[in-house]
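Encoded as structure tokens, the structure appears first; notes follow it.
Omission of a single protein chain aside, the complex is shown with its protein chains in their original locations.
Going in written order, the chains are labelled A and B, and every chain counts its residues from 1.
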Amino acid sequence: MTSISGILEKEKTEIKVYEPKPYSNPYLAGVGLGLVLLAAFLIMGRGLGASGAPSSVIAVVVNKVAPDHAANNNFYKEYIGDGTANPLKDWLVFEVIGVAIGGFISGSLAHRIKGKVEKGPNVSVKMRLTYAFIGGSLMGFGAKLARGCTSGQALTGGAMLNLGSWAFMFAVFGGGYLAAYFFRRQWL
Amino acid sequence: MMPYYKFNYFGLDTSLVIAVIIGIGFGFALERGGFGNARILAAQFYFYNMRVLKVMFTAIVTAMLGLFYFTWIGWLDLSLVYTIDTYIIPQIVGGLILGIGFVIGGYCPGTSIVSAATGRYDGMMYFAGMFFGIFVFGEMFPWLENFYNSTPMGRVTLPDFLGLSYGLVVFLVVAMALGAFAAAEWGEKVRFKITGRIKE
Partner (left out) sequence: MKNYLLNLSTPKKLAALAGFLAIFALVIGNSGSKNKISVNAKELALSAIKDQDKISAMTLADWIIKDKLDFTLVDLRSEKEFTEYTIPGSVNVRMEDLLNSDLKRNQKLLLFGNDDISSAQAWFILKSSGYDGVYILNGGLNSWKNEILYPKRNVNLTLEDSIKFEKIKQVSIHFGGNPQVRISESTSDAAITTSHKIAPPLPKITIPAGTNKKKKEGC
């Protein structure tokens, strides 16, 4: 496995002796994820999300750089709000910070923290990173068009039996399977 | 009565603390499920590893059953749980774009955060790409706005849409999920026999 290691490698010398543990049983992880989602429903009356947080950040930055431009755009306006509250003091922004912390804790406990690039054997690191950026851009665009990403739509809306979210979910898998053939070199 | 926040059991500041705690649980569960690894996520689309399907549908089924029974007992007012309104065509088109992005990038927004937090450079790159994509969407929004707001259907759930009882739809979803799990387990076994390739 090629990996552009080095940066994180140094401080890892101690725990490097440990092999990364295998991922947990998918069904147990699923139940755990479902219970977290349920907790969000019961306590907050809302589901989980991810892409809303970057949207808030972008809206704030655009608003700082070009306030007039942002004011003429309903998309940014929605995230900036009416100015009474700080747009970054937002539930999703804090939730996403938690996601990073939670991922790090879980990864540390299982010795899975490692600076590397996940990719198939037949693709260069540079190519993989380029693809990651392109994929991320498409995902960001698509998520905004669909009013939510896999967390906000598929997971949350799926559990709520929301019509649009189920249509969305099938579209995601449809799009994925359609495109899979063309990008097989990257993964297989 | 639940949801607590909607009945003002606590204020905004407390809700943000809860956001971080729930986020930690979310990130933890995603990482445990193997969602911090692009190869596992992408394997779903090549039928090598059906983890994505298993974790996601188990989570949906768990939360869905929870919602159903909490409502039935009378502890939860489901109408106060926020759901995104349906705009069917933009959601399908967005979903297709998102699915293509999934295969190219190997992550979805939530999993890329976990991946980046566990040191994966491709996850960080993906996360950066997502900012760029959202920015492009924001800049194009004046042109997209009409399409974005087309085919509005309001808050509509599968039971409403199909004219079936809530319990029946819950039953059907669970039946579908269990069927999909059985198929996935079987498929993975067959695949392993043919290729000898071990799933992660």
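Here is the rule we go by: a residue touches a chain if its C-beta (ideal position, glycine included) is under 8 Å from a C-beta of that chain, and two chains touch if they have at least 3 such contacts.
Predicted, not measured: the structure shown is a model, and the values here were computed from it.
In the full complex, chain A makes contact with the omitted chain through residues 25, 27-28, 31, 46-52, 78-79, 81-82, 90-92, 143, 147-149, 151-153, 156.
Listed for chain B, the residues touching the missing chain in the whole complex are 1, 6-8, 58, 61, 65, 68-69, 71-74, 77-80, 82, 84, 109, 165-168, 170-171, 174-175, 177-178, 181.
Just so we're on the same page, only the chains that are shown with their structure count from here on.
With centres taken as mean Cα positions, chain B sits 10 Å from chain A. Every residue of chain B that touches chain A in the complex is listed here, in rising order: 2-6, 12, 15-34, 36-40, 42-46, 51, 54-64, 66-67, 70, 75-76, 80-88, 90-123, 125-139, 141-142, 144-145, 148, 153, 155-161, 166, 169-170, 173, 181, 200. For chain A in complex with chain B, the touching residues are 4, 8, 22-24, 26-48, 50-51, 54-55, 57-59, 62, 72-76, 89, 91-92, 94-107, 110, 112-120, 128-129, 131-180, 183-184, 186-188.
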